[in-house]
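Note that one protein chain of the assembly has been removed; the remaining protein chains are unaltered in position.
After this line comes chain A, so read on.
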């Protein structure tokens, strides 16, 4: 009698567990786990792995700018503002700078907007310089390492080169004072002056509330093959074409405007987010800079991103295996885009959709407030944690100076 009840209980227990496991397996089959070059690190918890000290510099560098122009909270460069706010409330923050592994200087360099809403980078180098001078004078930690254990968020077009035009940005190069610091930026292109070794590439800011408000039922069938909305020719700045996007967007238009598989146009539809959820491929070509919020939107809406930007470095490239998730097309292969996309085997396409369906993938691209585990804030902290412990050479001996405080264009040296 006793034995029978035990056997029955065991059977019941194993059936229950088996059922749960089956559900788990089904869930995981719908979405595949993502592991990049650094391993399966998307779901790592940075709390306990690093400590960040946030400098308390005058609000004219940060909060006053936002108060003056609240558009800084919604444009695609808003990551600098939200990173600051996140760090102030995060458990990784420490009020004791002696035990900190990383130091954060909260300066909103892209919060100087034109009436149109575009940021002017002309004063940003001076603003950054002024902030660093303040930090170096008031605290000893900058001079200890000349900034090698400090990090900054520079989300502008070409990062810390502080210019919107690529030639000018390349000429300026990264601000000399930031030569040793870690830069958290959206711009990433291999073999480019404005991408420093050891930078952390992040996605541009896309407002999460707006995105989540436009989610449609997942059973809506995907019936658009390729989708794109945006400019092909920047008529105001480059009327002849060939300069904007290195001619790649113009090439897409000229080759595929008559192709029924390509739903591409310059319109601004009200159903832009809904349409992306009904498309199989979403084009993410470069513009004036190689990165764009389209990548974030495509990933969140489950549309396979087709990245047309040579040598681009995508966000969190060591944590997310972008080659397995997106399709990379060289700019010179744009005329063959339809051949390339239709010759991808169906199994590969389904696998990419499964990877995109992974909720950690979608979370890692967004900056929600308040922060959720696994979101972009946490990925940045994970990236910083992976760079620890600091190399011994980071700490300078007393009196050793590396940075040249007078380098750079003369205009940058003026006080801000």
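Keep in mind that, in the parts below, contacts are C-beta pairs under 8 Å (C-beta built on N, C-alpha and C of every residue); 3 or more make two chains touch, one makes a residue touch a chain; residues count from 1.
Note that contacts and distances are computed from a predicted model.
Entry comment: the absent subunit's protein name, as recorded by UniProt, is "Glycosyltransferases", drawn from "Glycosyltransferases", "DNA-directed RNA polymerase III subunit RPC7-like", "Transmembrane protein 107" or "NADH-ubiquinone oxidoreductase chain 6".
The residue touching the chain not shown here, chosen from A:48, A:70, A:221 or A:389, is A:221.
Touch with the chain omitted from the figure is made, among A:256, A:273 or A:316, by A:256.
Contact with the undisplayed chain is limited, among A:164, A:328 or A:416, to A:164. Per the touch definition above, the residue from A:43, A:310 or A:324 contacting the chain not shown is A:310. Note that of A:39, A:91, A:335 or A:373, the residue touching the chain absent from this view is A:335. Within the set A:124, A:201 or A:353, the residue that contacts the chain not displayed is A:353. Interface with the hidden chain, as seen from chain A, comprises residues 30, 114, 116, 118, 157, 164-167, 170-171, 173, 176, 179-180, 189-193, 196-197, 217-219, 221-223, 225, 236-244, 246-247, 250-251, 254-256, 258-261, 280, 287-289, 310-311, 331-332, 334-336, 338-339, 341-344, 346, 349-350, 353, 393, 402-404, 407-408.
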